[in-house]
Structure formats: structure tokens, C-alpha cells
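Worksheet: one structure, shown below.
Showing chain A:
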Amino acid sequence: MFRDAALVFGKDLRLELRSRVGLNQVVPFAVLVLVLFAFALDPDSGVLTRATAGLFWVAVLLAALLAVQRAFSVETSDGVADALRLSGLEPAGIFLGKVGSLAVQLIALEVVLGAGVVLFYGADPTGVGLLVVTALVATLGLAAAGAVYGAIAAGLRVRDTLLPLLLLPAVAPVLIGATQAFEAALDGVPGDGWPWAALLGIFALLYLAFGVLMFGPLLEEA
Partner candidate 1 sequence: MTESRHPAEGRNRPGPAGTSSAGTKVLGLVTIAGLVTLVLFAFVFSPADTDLGETVRIMYVHVPSAIVTYLAFALTAVGSAVYLKNRSEFWDLLAWSSAEIGVLFCGLMLVTGMLWGRPTWGTYWVWDARLTSTAVMFLLYVGYLALRRVPGEGEVVARRAAVVGLGAVLIVPIVHKSVDWWRSLHQEATTLGQLDPEIDGLQYFTLFLGMAAFGCLFVWLVMHRFRVAYLARQVESSGLQAAIAERRAEAVGDGSAAESRQTSTSEGVSP
Partner candidate 2 sequence: MNEWPYIIGAWAAVSAALVAYVAWILVRGRQLSRQVPPEERRWM
């Protein structure tokens, strides 16, 4: 299972490095979202600084939608899905590989966005330990849920509109938990943030287990 996961993980990242869709499109989109927030919320009123944590994670969620769509559109074109099924890879391995490559891309994105909020919104990164741990577990949960719902929407004619409807309510706890933990860190009271990081960890574990169990039926031949 883990060998298969490593194969899929490597394949997806190589694909991503060669095509650079993430770098050329998803990252600029996420930065654009940050700029749009500044237009929508008066930058002089201090709202941006106070809402930094929430705005950061909303930008991550929106960009994650694109990344998930991308991760599964590369599988459904040109009969790759059939090739993947015939390759004899374990579904659970494919799932974990997808989660891994999605998580790596999202982490890279969060680094860029993090620099963005520090530069544009004047956020003051305190409580770095909590920030890093929260980002890691939240990203893992996001990637796991994204892989599950990405596979559910993959290949359907309505996938582009269906995926946000399925994924966004399901990751509501990630948005709440990560925002609260980030706020606690930025406010200099990391003690309030750790329970949220734990909740995010439970979310991630739950979705990882769910995906490992469910990817078999999801990838099955029609």
C-alpha cells in the first residue's frame, strides 16, 4: 500500500513540476484572492489585520478546490483512469499518494500565502510552532477530504460545479479550526490554539481512514 502510495505521489509531483499548472495558475489565483479581500474590506480600517487568519484559510480553501480538480482531471483524461485501475495499484495506495501530492502542493501554496499576508496585511507571525503544526494538520485534513470528494466528482460531466458543493461543507471544520488556531497564535495566546490543532488532527485521521476504506468502491469499474 505504501509503495503504491509512493509511486502515485512521485508521479503526481513530477507531473506537477513539468506542467507547472500549480505554480503558474493556482498560486497566482490565491494571491489574487488576497488582493480581492483588500478591495472588499477597507484596508485602512484594520479589518484585514484582524481577519488575517480567516482570510488566509478562505484563500487556501479556494485554491485547494482548484488543486483538487487538477489532481483528478489528470487522471480522467485519455483513459488514464482505466490504466490506473489496470496497473494493479492498491486503491488505498492511490488515495494516500494523491493526499501526499495534494498536501505538498498546498503547503507550498500556504508558504506563498503566508508571505502574502505578512507583506500585504501586515500580519505579525508570532507563535510559529502552533502556526506550523496547525498548517500541517489542517493541510493533511484538507488534502484527505479533497482526495475523497475529488474522486467522487471525477469524470462526471458536472464535476466542476459539484466539487465545491460537496467539498466546502465537509471542510467547514478545517476552516473553523485552522482559523481559530491561527488567531490564537497571532494574538500571542497559543494555549487557546492547541485544542483546535488537536481537532484538526482528528479530522485528518478520520478522513484518511475513510479514504483508505472508500477508494476501492470509488475507483471500481462502472
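Everything that follows uses one rule, which is that a residue touches a chain if its C-beta (ideal position, glycine included) is under 8 Å from a C-beta of that chain, and two chains touch if they have at least 3 such contacts; residues count from 1.
Basis for inclusion: all candidates are chains of the complex that A comes from, given by their letters.
In this text the structure is predicted, and so the values were computed from the model without any measurement.
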Neighbour of chain A by the touch rule, complex-wide, chosen among 1 or 2: 1
Touching residues (chain side chain A, partner candidate 1) in the complex: 76, 148-149, 151-153, 155-158, 162, 165-166, 168-170, 172-173, 176-177, 180, 195-196, 199, 202-203, 206, 210, 214, 217-218, 220, 222
